[in-house]
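As you look at this complex, bear in mind that one protein chain is not there, while each of the others sits in place.
Moving on, here comes chain A:
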């Protein structure tokens, strides 16, 4: 899919995703080694966006499995369309049982869910397994078969193996420790906060109306907030929100009043707001 690491960064940038060298390298390797990519990191640094950008670059269909507590096989893999099966049985009343039985467990009555969808068919696909840590442990077992051999076993139909491997991205916020077995099957990528220069470019790309000097100040303030010991430090998503807010407020430069008025966009806990105000001397007026 990609020829080099630089190729990855360039083509991701075309879709509006600016990748750090670490991200580009890992994506390149995941493609080259044909391994799933496990992405961890704080919320709002672009884990899910990465999968979307790769899909766009590869001109592939994005198949998404959103994990949550209680997601199970029938949500992740496949289930049988019982209603349709019942209709089929009642439609063919004078058939023998054997005929009906072989018939109702055919492809026609199979409802494919994301994992099976990603494996079947020859068109290129990106499989995004979002917030893997939210799913129960049993689901990980399910993923192991899919991710190591790219195959799914449906008892009535047999084993379905991928003819064309999807590019797999798993994301996690590390709210639960994923099993060692799952980690072993994946390349591991931690997306942290970008460095100043990269973040400035991201802000400029996402909020085109913002002028260079203000973007620089925005990124510096956010960097200072991240260095503080806060309960929830602002993420890239919040930086962009803040830049948009400033633009909407028509603020040309940063000053105490503007920052104090809009600090809530960056910080989500009252004690964080208080702490940050103290450290930034916002009360010194």
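We adopt the following convention: a residue touches a chain if its C-beta (ideal position, glycine included) is under 8 Å from a C-beta of that chain, and two chains touch if they have at least 3 such contacts; residues count from 1.
Here is the rule we use: contacts and distances are computed from a predicted model.
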The chain that is not shown, which UniProt protein name from "Dihydroorotate dehydrogenase", "Protein-export membrane protein SecF", "VWA domain-containing protein" or "ABC transporter permease" does it carry? "VWA domain-containing protein"
Option from A:22, A:87, A:205 or A:249 whose C-beta touches the chain left out: A:22
Which candidate, A:221, A:240 or A:266, sits in contact with the chain we can't see? A:221
For chain A, which residues lie in contact with the unshown chain of the complex? 5, 21-22, 25-26, 28-30, 32-33, 35, 40-41, 69, 136, 174-177, 180, 183-184, 187-190, 196, 213, 216-217, 220-221, 223-224, 227, 229, 231, 253-256, 259, 269, 271, 280-281
